[in-house]
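Here the complex is missing one protein chain, while the rest keep their positions.
And then subunit A:
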């Protein structure tokens, strides 16, 4: 047994205090799609007000893990999740938890922009309306405006809020989807390859936005782009065929990873 000196304990506690609090936590998460197992005992902490990037080759289970965090896997009949996932210490798969409330707290932005075939205004107002967040039209207008501003879209659309959201460009649509997610004031925002359908300029805008959003939200982002992970995230988790290979500060992961597979992936040797 290794007995720590008092000083060492002190040091550890100090380090723990500097680390942001854990917002969400996955403990031995297994996911099966029918007979096929897609995740194997994943343990991962998501820290508050940080951007956590999930990287790894296609099909390694990044999206699957992400979709466990707001129980989007519930909408897939054959998906089965076991293990424990907590939000502020509460088990999100507890039968007492209302999945509708959970998803209001843990929002999501998808790979392909998916605005509703409604006006820009209605797209953003959708969430506040169904959750009854506002008492009158003025308050709703306020939420729509502030959400669009936070999503850095307001200036581009303020004169055409009544036009269809599907008529925007791809990058604008994706920022509209982010605004839509922000409008219900979530605590965590999950993003599944939010830039993969966007051109470089739109991507830069969304990345900039993610960096700003970190101040108020906890963000988990799946990305295929190593540069993007390096640019926007503070922590990075590397997945490989259903296993979490390694997790740590982004800087360390990209300069001095512990695992050979991480190194190979980052240097482009596979994936």
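As a working rule, a residue touches a chain if its C-beta (ideal position, glycine included) is under 8 Å from a C-beta of that chain, and two chains touch if they have at least 3 such contacts; residues count from 1.
Simple rule for what comes next: contacts and distances are computed from a predicted model.
Look at the chain that isn't drawn here: its UniProt entry, checked against "Phosphate transport system permease protein", "Isoquinoline 1-oxidoreductase alpha subunit", "LacF_1 protein" or "CpXC protein", names it "Phosphate transport system permease protein".
Among A:68, A:184 or A:253, only A:184 touches the chain that is left out of the view.
Summary of contacts with the chain left out: across A:49, A:114 or A:234, the touching residue is A:114. Within the whole complex, the absent chain has one touching residue among A:42, A:87, A:104 or A:266, and that is A:104. In the full complex, subunit A makes contact with the omitted chain through residues 70, 72, 75, 77, 100-104, 107-108, 110, 112, 114-118, 126-127, 129-131, 166, 177, 180-181, 184.
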